[in-house]
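Written below as C-alpha cells is the structure these notes are about.
One protein chain is absent from this view; the other protein chains keep their places.
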Amino acid sequence: MRRAGIVALNTFREAVRDRVLYSLVFFALLMMVAAIVVGQISIGIEESVIVSLGLSAISVIGLLISIFLGVALVSKEMEKRTLFALLAKPVRRWEFLLGKFGGLVLTLAVNTAAMALGLLLVMLYVKHTLERSDAVVLVAVYFILLKLALIVALALLFSCYTTPLLAILFTAGLYIVGLYVQELRNLPVDVMNPGTAAFTKWLSYLLPNFENFNVMALAAHGRAVPGALILQNTLYAVIYCSMVLTAASVVFSRRNLK
Amino acid sequence: MPGSAIEIENLTKEYPFGFLHLRKKTSLEGLNMQVETGEVFGFIGPNGAGKSTTIKLLMGLIFPTAGNARILGKPISDVEMHRDIGYLPEQPYFYDYLTAAEVLDYFARFHDLTAADRKERVQRMLKKVGLETAGKIQLRKYSKGMLQRVGLAQAILHDPKLVILDEPMSGLDPVGRREVRDIILELKRDGKTVMFSTHILSDAEVLCDRVGVIVGGKLRGVGAPGQMVDMKTQGMEIVFELPAGSNAPLLSKVTKMGERYRLQVPEEELYAAIEQLRGAGARIHSVTQVKATLEEFFMNLVEADRAQAAAVEVNGK
Partner (left out) sequence: MKSQKSMAWVLLLVLPLGLAGIWRLQHSIDGQRGTLSQERDDILLRSGKLMKLMSLEYAPLMADIYWTRVVQYYGNKHSQGKTNLELLWPLLDITTTLDPKLLVAYRFGAVFLAQAAPAGAGRPDLAVELIKRGIEANPDYWRLYEDLGFVYYFDLKDYQKASEAFLEGSKRPNAQVWMKVMAANIAAEGESFSTSFFLWRDIYESASDPSVRKNALMQLQLLKAKEECRQLDALADEYQKRNGKRPTRMAELIQAGLLRGVPKDPAGFVYVFGEYGKAELNVDSPLLEQQLLMERYKK
C-alpha cells in the first residue's frame, strides 16, 4: 500500500506538471461569464441556472480528464517504456495499478474541489448569501467525484488489454450506456421473449448506472439529498471500483510488456 | 563461490502472432545458463538474438512459455528479490516531466530509505554518472546518452547485489562508454555481480569474466572471452611506408593504401615479417591485432543455423 502511495503521488505530480489544473482557468472563465450573463437574461431562476451550469461544467471537465488521462495512465507508461525501470523495483503490478488509480482520483478530487469552491463563490455573488440548503451542491459535487472515480477504474481496465483509442471509445461508450441503463427497464418487456427480457433486466441492474450519481435537478432547486442515498452511492462506487480494479489487476499482471 | 546469482533453466518464450494469434514465433528456446556470484557476465549476440527477451523474462516484464529462473536464490515471481537487483532497460526512458534528481528520488522511495539517505545517494549517483550539473533539468530536454546515464544511476542507486544492464553502451559517445566501463569494473571491485548484454564484442572482451553467446534464440556457448574460438586473434596487421624505388619483400601479399602499405600475417610469422621489412628499409607505422569483426563472427553462427533449419528471427524488443 505504501508503494501504491508513492506511485499515486507521482501520478498526481505528473498531472499537475502536464497542466491538467489549467482546466480550472477554463472553468473560472466560464463561471464568470455565466454569472454576468445569467443576471441579464434569466430573471427569477438565476440561482438554479448557475448551479446547473456549474455542476454540468464540473462533470464535463472531470469526464474529459478521467477518460483521457485514465486511459493514458497505464498505456502511456507501456508505450514509452517508463514502466520497465519501475517494475524492476520491488513493486507489484497491482500496487502500481492501484497507485495510478489513486493518483488520478486525487488529481480529480483536488480539481473538483477547486471548481466546487468556484461555484460556491459565484453562487454567493449571484445570491449575496449562502444558506444551509446550498450544501446540496457539495453533495452533487461529491457524487460527480464518485462517478469520475468509477470512470477512471473502467478506463484503466480497458487500457490494460486494448489500444488507447479503443479504450477511450469503450469507456465513453460504457459511460453513455450507463446513463441510460435505467431506461432499459422502461422498454416494452412484454413484447420481448422471456430470455431477452430477463437479460435486459439483469443488465439494467448490473451495468454501471451513472444516473445514480445525478442529483443535478435536486441541487438546482436546493432540495436536500437524503443521507441514505449518499451512503448507498458511496458504497456503490467503492464496490464497483474494487471489482473493476481487481479485474484490471488480473489482466495487467498477465500482460507481457513489449 | 556462494552459489549462482542467476540460474536459468530451460527458459523458453514464444510470441503468438498473425490472425487470431494462431502462429508462434520462438524468440528464446530452452535457455540453460548460470551467472556466478561476483562475476561480470557478458551476454552477447546480434540484434534480435533474444538477449533483451531473456533479460525481460528475468525482470518479470514478460512471462515465459516454459522453464523458470531463480535470481539470488529466489524465484523471479518473488517481488522481494527486486530489492537486491538493479536493472537498466534497453534504450531507457523515464518520466520526462521530472528532473534527473526527482526521478532518482522517486525510484529510491521504493527502497525504504530515509529522506536524508535518499538525498545523499541521489547526489552521489548523479556525480558518478556525470550528471551533477544537469540534475535540475527536466528529462524531456535530455539527449539519448544522458538518459542512458540516468538509467545507469537508477540501476545502482540502492546498492544492489546484482546489476542487470541491457545494452549499457548503446547511445553513448566514446567518453561515456569509458565511464560505463569504469562503473562496471567498480561494481565488480565492490563484489557485485554484473550481467550485461551487448552486441559489441570488444566491450565484452575487456570487461567480462565470462560471456554467453546467443544467436537466433539459442545459446551457442559460454566461457571466458579468450576461449571462444571465433574471438581469437586471426593475425597481425602491419602498416608501413617504403622509400621510393626499394623493392619490398612479400609484395605479393601487400595492399597499397595511398603512400602506405598494409600487410597481414599470421601471429607466429610477425617477427620474421618485421625483419624482412627492416631489411628493405621500410618505415613501420603500426602493428595491430586483427580479430573477426562482429558481423563475421555472428554471421558464421547465423549461417550455420540457416543450414540446419529455417532461421528463427524474433526481435526481442
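The first chain written gets the first letter, and so on, giving A and B; residue counts start at 1 in each chain.
The criterion applied here is as follows: a residue touches a chain if its C-beta (ideal position, glycine included) is under 8 Å from a C-beta of that chain, and two chains touch if they have at least 3 such contacts.
On a predicted model such as this, the values are computed, not experimentally measured, just so you know.
Enquirer: For the chain not shown, which residue from A:F68, A:Y125, A:Y161 or A:Y236 touches it across the whole complex?
Expert: If we include the chain that is not displayed, A:Y236 is the one touching it.
Enquirer: Just name the one of A:T11, A:S59, A:N111 or A:S249 that touches the chain not displayed here.
Expert: From the options A:T11, A:S59, A:N111 or A:S249, the contact with the absent chain belongs to A:S249.
Enquirer: Please give every residue of chain A in contact with the chain that is not shown.
Expert: Touching the chain left out of view, chain A contributes residues 92, 94, 183, 186, 188, 191, 205-206, 209, 212, 215, 217-218, 223, 225-226, 228-229, 232-233, 235-236, 239-240, 242-243, 246-247, 249-250, 253-254.
Quick note on the criterion: only the chains that are shown with their structure count from here on.
Enquirer: Write out the stretch or stretches of chain A touching chain B in their complex.
Expert: Touching chain B: residues 3, 6, 10, 13-14, 17-18, 80-82, 84-92, 254, 256-258 of chain A.
Enquirer: Which positions of chain B touch chain A when the two form their complex?
Expert: For this pair, the touching residues of chain B are 15, 56, 59-63, 79-80, 82-83, 85-89, 91-95, 97-98, 106-107, 109-111, 151, 154-155, 317.
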